[in-house]
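The other protein chains are all here in position, but one chain of the complex has been omitted.
The letters A, B and C name the chains in turn, as written, and every chain counts its residues from 1.
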Amino acid sequence: MSFIYNRTVRFSDTDAAGVVYFANVLSICHEAYEASLEALGINLKAFFTNPSIAFPIVHANVDFLRPMYCGDELRVRLIPQKLSVDKFEITYEIVITDVLVAKAITRHVCIDVNSRSKQELSGEIMQWLETNRKEAEGAERRKSREVM
Amino acid sequence: MSFIYNRTVRFSDTDAAGVVYFANVLSICHEAYEASLEALGINLKAFFTNPSIAFPIVHANVDFLRPMYCGDELRVRLIPQKLSVDKFEITYEIVITDVLVAKAITRHVCIDVNSRSKQELSGEIMQWLETNRKEAEGAERRKSREVM
Amino acid sequence: MSFIYNRTVRFSDTDAAGVVYFANVLSICHEAYEASLEALGINLKAFFTNPSIAFPIVHANVDFLRPMYCGDELRVRLIPQKLSVDKFEITYEIVITDVLVAKAITRHVCIDVNSRSKQELSGEIMQWLETNRKEAEGAERRKSREVM
Partner (left out) sequence: MSFIYNRTVRFSDTDAAGVVYFANVLSICHEAYEASLEALGINLKAFFTNPSIAFPIVHANVDFLRPMYCGDELRVRLIPQKLSVDKFEITYEIVITDVLVAKAITRHVCIDVNSRSKQELSGEIMQWLETNRKEAEGAERRKSREVM
C-alpha cells in the first residue's frame, strides 16, 4: 500500500474565499513527505535542521480540482520516484471520501549544504524511495487486478 | 482528563532560526481548539465558514519557555473557562515529553456575525465549555491528590 | 513596462533550512497579483471577500533557481495572459539584483461563486488583462530591440 497521510483542514489553512489557500495545499503535501520520512524512522530534526545533505525543491506544481473547507478530512497519498542519480520527485493525490480534490508534484535535488553543489542521493533517501516505490507499485498492481 | 491534542512540528512551522516561528505557536493552539470542538461532534465547516454566530479572538498571549524543533512531538493540553455571559478563554499548555515548552491563552467573544454585536454564548459552545471544564477539573483534582 | 511588485523577504517566509519555504514563493507571487489589481483601482476587499464572481486558481507551478534569504529584496514581474473566454494565467519572474531566482505560473478560472459554475471573464478583469498585457508586450518589444 502507498503511504497515506491523514490531515484535517485547519482554520489557518483557509482564506477569505472560505476554502484552503492555494499555496497551503503544497504545505500539506510537504507534511505528507515529512510523515513518510518519519514512518521509516528518519529523525526529522536532523534531516531538516542544519543537515550536511539536503533535498531542496527545484520544482513544484499542483492542480486544484475541488475546493477544500475547514474540517475536511484529507487523505494524502504519496508516490515518490527516483529521476536520476541526484534527483527524485513525489506525486501527491489528495482525496476526500474517495474524490480526488488536488494533485501535486514536488521535485527534489540532493545537495551538499555547504557547497550547495549537487551530489548523489544518500543511502537514507534511497531506502525511503525503495520502500515507498514498492508500496506504490503494489497498490498499482492491486488496482489493475481489481479493474480486470 | 483534559483534552489533549497531539501535533508533530512541521517544517513549515519553522523559521531561519531553526525553531518554530513564534506566531505559529498560537496557530498550533488554535488547532487544539478546533480538534476539541470536533471531538464533541461539532461540524467545523459550519462552525468556521460563514456561520451566523462566531467567536472571534479579542486577546491572545503566549510565553515561550523552550525552543521547538521540526519533528518534535507536541502535546497541547486545552483548558477552557467561561468568563461572562458572552466571553470565554482557553489556556493551552504545550509539552514535549513532560517538559512545558510554551503556555498560551486565547480570549473569545460571542458575536452575531451580521451585526457584529455581542451576544450570549450559544448552547453548543456552552456544552463544549461544560465538557472540557469538568475534564480539566478532574485532571486538577487528580494532580492535587498526587501531590499530597 | 510590466507591472513590478517589490517585496522584502520576511523572517516568517523562511524555514529551518534558512531560506524561503517553497510554498511561500507562490504566496509572494499572489501578493504581486493583488498589488497589480490594486494599481488599477480595483477594491481588494470587494474582489476577495464574499464576491459574487471569483477567480480561483486551478493550477500553479513554480521553478526554484536560487535560494532566497531573509532581507533579500525581490522584484516580482507579472505577465498575465487570457487563455479562453473564462480562463487566464499569470507568469511571475522573481529577480534579485537582475538574477532570476524563481519563475511561477498561476492559472485562474472565472466562476459564479454561488453556483460554482464557470462564467465569462468580467469586464474588470478584462481591463486588467488588457492593461498588463500591453505593458508586458511593450517590455518584450524593447527586449527584442536590445537583443538585435
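In this section, a residue touches a chain if its C-beta (ideal position, glycine included) is under 8 Å from a C-beta of that chain, and two chains touch if they have at least 3 such contacts.
All of these numbers come straight from a predicted model, not from anything done at the bench.
Enquirer: Determine which of the presented chains are touched by the chain that is not presented, and list them.
Expert: A, B, C
Enquirer: Among the options B:Ile42, B:Ala60 or B:Ile96, which residue touches the chain absent from this view?
Expert: Among B:Ile42, B:Ala60 or B:Ile96, only B:Ala60 touches the chain that is not shown.
Enquirer: Touching the absent chain: which residues on chain B qualify?
Expert: Against the missing chain, chain B presents residues 15-17, 19, 21-24, 26-27, 30, 48-50, 54, 56-64, 67, 106, 116.
Enquirer: Contacts of chain A with the missing chain: which residues?
Expert: Missing-chain contacts on chain A: residues 11-12, 14-16, 18-19, 21, 23, 69-70.
Enquirer: I need the residue numbers on chain C that touch the omitted chain, in ascending order.
Expert: Counting over the whole complex, chain C touches the hidden chain at residues 8, 10-12, 14, 18, 27, 30-31, 34-35, 38, 43-45, 47-50, 69-72.
Operating definition for what follows: only the chains that are shown with their structure count from here on.
Enquirer: Counting shared numbers against all numbers at the contact of chain A and chain C, is it over half, same, or under half, different?
Expert: Comparing the two copies, chain A and chain C contact each other through largely the same residue numbers, since over half are shared.
Enquirer: Quick one: report the Å distance separating chain B from chain C, using the average Cα coordinate of each chain.
Expert: Computed from C-alpha means, the inter-chain centre distance equals 36 Å.
Enquirer: In whole angstrom, what separates the CA-based centres of chain A and chain B?
Expert: Computed value for the inter-centroid distance: 29 Å.
Enquirer: In chain C, which residues are in touch with two or more of the other chains?
Expert: 15-16, 19, 21, 23
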